[in-house]
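Attaching a single structure in structure tokens format; questions to follow.
Removed from the display is one protein chain of the complex; every other protein chain stays in position.
Chain nomenclature is as follows: A, B and C, assigned in order of appearance, with residue numbering initiated at 1 for each chain independently.
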Amino acid sequence: MSRYTRIEFLAACASRHVRDGENVFGGTGLPLLAALLAKNTHAPNANLISEAGFIDAMPREVPLSVADSRYYYGCSASIGLIETLGFILQAGRIDVGFLGAAQIDEYGNLNTTYIGPYEAPKIRLPGSGGGNDIASSAKRLIIMMTHDKRKFVKQLDHMTSPGHLEGPGSRERWSLVGGGPEVVITDMCQMDFDPVTRKIRLMSVHPGYTVDDVLDNVMFDLIVPDSVPTTEEPTQEQIEIMHRLDPHGVYLGKARD
Amino acid sequence: MSRYTRIEFLAACASRHVRDGENVFGGTGLPLLAALLAKNTHAPNANLISEAGFIDAMPREVPLSVADSRYYYGCSASIGLIETLGFILQAGRIDVGFLGAAQIDEYGNLNTTYIGPYEAPKIRLPGSGGGNDIASSAKRLIIMMTHDKRKFVKQLDHMTSPGHLEGPGSRERWSLVGGGPEVVITDMCQMDFDPVTRKIRLMSVHPGYTVDDVLDNVMFDLIVPDSVPTTEEPTQEQIEIMHRLDPHGVYLGKARD
Amino acid sequence: MVPDGAGLFWGGFGYQRAPIAFAQELVRQKKRDLTIYTCGSEVDLEIMAGAGVAGRFEIAFVAIEAIGLAYNMRRRVAEGKVEIEDYSNLAMAMRFLGGALNVPFMPIRSLMGTDMANKSRYRGDKKLRVIDCPFTGQRVCLVPSVQPDFSIVHVQRVDQTGNAQIDGIVGEDIEGSRCGKKLIVLAEELVDEAEIRSRPDQTRIPAMYVDHVVVLPFIAHPMQCHNYYDYDLEFLQFFHKMTRKEETWQEYLDEYIFGVDDHWSYLDKVGWERLNQLRAKRPWGY
Partner (left out) sequence: MVPDGAGLFWGGFGYQRAPIAFAQELVRQKKRDLTIYTCGSEVDLEIMAGAGVAGRFEIAFVAIEAIGLAYNMRRRVAEGKVEIEDYSNLAMAMRFLGGALNVPFMPIRSLMGTDMANKSRYRGDKKLRVIDCPFTGQRVCLVPSVQPDFSIVHVQRVDQTGNAQIDGIVGEDIEGSRCGKKLIVLAEELVDEAEIRSRPDQTRIPAMYVDHVVVLPFIAHPMQCHNYYDYDLEFLQFFHKMTRKEETWQEYLDEYIFGVDDHWSYLDKVGWERLNQLRAKRPWGY
């Protein structure tokens, strides 16, 4: 068993959802670290795309921005947003997209824009960026969040990006291209979505946490299956590769645990 | 006085309508020869654009195709159709566009597609190409045709490209970007358009022809002003430059005159 | 690989990067009922219309530009064997852009007020739609996007994974290469993936779009391929002359298309001395 931090666990867990050969929108931050980790372990042929315009990128170290020059050298094409978000994403060519969020509801709808009422927002967050586009059009969506009860809400303050909207049939009603959220990964558990109701469902609990810990930390009714397995831990190799990819500890923190 | 052929006259005459510094859509054929002649004489800073994607081109010899590599070397940018017909032309950035036609009516509307009824066309012509786009969106349109009575018709077999449509206000009704035809140049005369009725009007007659010659060779009522000047002849310099630009005589014919 | 009845985006523009070898191979394989989508193509359209492999064309232009009119197309249209749905170059380029973007239509400011908007061959009210803009009230023309079964694009260079570079103008090939359900890239030269990845700014078609790659020299003959070879003016004039009448066209077809086994035999027939004289010179690219 390896020693690991919560962040390392989150990144390693998310990386397992990338399959070899897939077209992946990585973004920045932890999702990107997860995608890069996948490419450096079990998914060497994953095609890592940055919405800024980099296609099939293989950065030596983790970029800080979707437009970071670290994405450039060795990528197969360097173009622009109409290419990545239009020709690639909106055309249905992205297998998996990663997103984070400040709030998520039980259908996997996401808020990354405002806390407080729209008319007089208390806190302005970054906004959609390419988030709404990715949530609308990627075949599968992987959501990564640090676990905090206030983020798992019954009613979003603002819906920035579509999850399963109001449930079965709603994405089809708006002719959305992609399939919507598949999994939500936090530093406490993994959740997926019930195929019938499209509501969020507990999938696995990370070592050191219980089902009750999770239930205490969501503000909606979480579906809990009869048996909830324990999430696989990161390997020593995964942790080492992660730190090689983030030598300055921008995402992982300066100190090893 | 220089000796010249009809084609040389036509090209030289058309070239005078290009002003220095203008953005010009030249196409191929005689119009291109005219535009190149202008650039090599009185309009050295004309920005010659080919719809295939060449911007500010300065070919050594006349290209045979809008996509001809002869447009490439020394041009300032080499892009594509969305750039030239969209960002440049449709955005209203083209000062003057050249077009030819198989039929023209009294409002300067053009047919380059079918002779005979649409349902069972007798003759298929090239079609619009960028013609409809240029006629819709260029600030000024210069039409070049060899003079043949059957081409100057009361009713087009097919309207490929808009002139002044049904007269005053019709271009505005369709929100067309450009100003429509300004002048029609044949190997017999020049015609412009009455600013009030938008109908075609005799402007000047080439040496060797009379007003009656022209009236005998159009099938609609041509407006004839009180005084019709004689068109300026090509200079020896213009003729020499033309032949340097078309060394194989593709447009001018193999033989001098 | 291309079944009868398929729709094809057809790349190249004017005399540049025309996929002539592919057209000739479609003829040899006796394909039928294809629909061709392109802005303006020339010798290739004449071959496909003349040999009867395609019955429908959604295009803006057909002629050999400075060389002259398209006689094969003219005969086939008069015979009723070919139907052309007429658009302008911008309209077709935008239809490909819409297809590449996976949206159902694109707005343009051409076609309105003319028979291009009023008459349709077989698309009926799916040819285009003129609407009042909900934001400005101005009239605007919506043209339906195209997502054909295949995109056929001819480029200068490709690597073993499919990353392709185009030199010179791109015409409508950026949008066209992305709008088809499958993309077949025809290239003059195979280069190493490391070379492509050292200059990613130059990649015009990333490998992720590419389904099949064919590498052959002189794919566009008698047309040109920038930085590789010029057009063959004499052959082009000969081709054009042979299309003038049905009998001479059939002669051409028998000799230069059915009479050769494949593109290599075609090039042998044209002759390598002749072909080598067409090679592009620096810095001109032709």
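To be clear about the criterion, a residue touches a chain if its C-beta (ideal position, glycine included) is under 8 Å from a C-beta of that chain, and two chains touch if they have at least 3 such contacts.
Treat the numbers as computed from the prediction; the structure is a model and nothing was measured.
A.B. asks: Can you list the shown chains that the hidden chain touches?
C.D. replies: Every shown chain touched by the left-out chain: A, B, C.
A.B. asks: Could you tell which one of A:E51, A:E106 or A:D187 touches the chain left off the display?
C.D. replies: In the complete complex, the chain left out is touched by residue A:E51.
A.B. asks: For the chain left off this view, which of C:G11, C:G99, C:G113 or C:G168 is in contact with it?
C.D. replies: Candidates C:G11, C:G99, C:G113 or C:G168; residue touching the omitted chain: C:G168.
A.B. asks: What residue numbers in chain B mark contact with the hidden partner chain?
C.D. replies: These residues touch the chain not displayed: 23, 47, 54-56, 72, 74-79, 82, 86-88, 90-93, 177.
A.B. asks: Could you list which residues of chain A touch the chain missing from the display?
C.D. replies: Chain A touches the chain not shown through residues 28-29, 50-54, 64-73, 78-82, 85-86, 89-90, 109, 113, 118, 120-133, 136-137, 158-162, 165, 170-171, 173-177, 248, 250-251.
A.B. asks: Quickly run down the residues of chain C that touch the omitted chain.
C.D. replies: Touch with the absent chain occurs at residues 98, 102-109, 126, 129, 131, 133-136, 138, 140, 142, 144, 167-168, 198, 201-202, 283.
Rule of thumb we're sticking to: only the chains that are shown with their structure count from here on.
A.B. asks: From the C-alpha centres, identify the chain that is farthest from chain C.
C.D. replies: Ranked by distance of C-alpha centres from chain C, the top chain is A.
A.B. asks: Find the most central chain, measuring centrality by the gap between its CA centroid and the centroid of all protein CA atoms shown.
C.D. replies: Looking at where each chain's C-alpha mean falls, the closest to the middle is C.
A.B. asks: Considering only C-beta pairs in contact, identify the chain pair with the most of them.
C.D. replies: So the chains sharing the most C-beta contacts are B-C.
A.B. asks: Centre to centre, by mean C-alpha position, how many angstrom separate chain A and chain C?
C.D. replies: Spacing between the chain centres: roughly 41 Å.
A.B. asks: So how far apart, in whole Å, are chain B and chain C when each is placed at the average of its C-alpha atoms?
C.D. replies: The separation of the two C-alpha centroids amounts to 26 Å.
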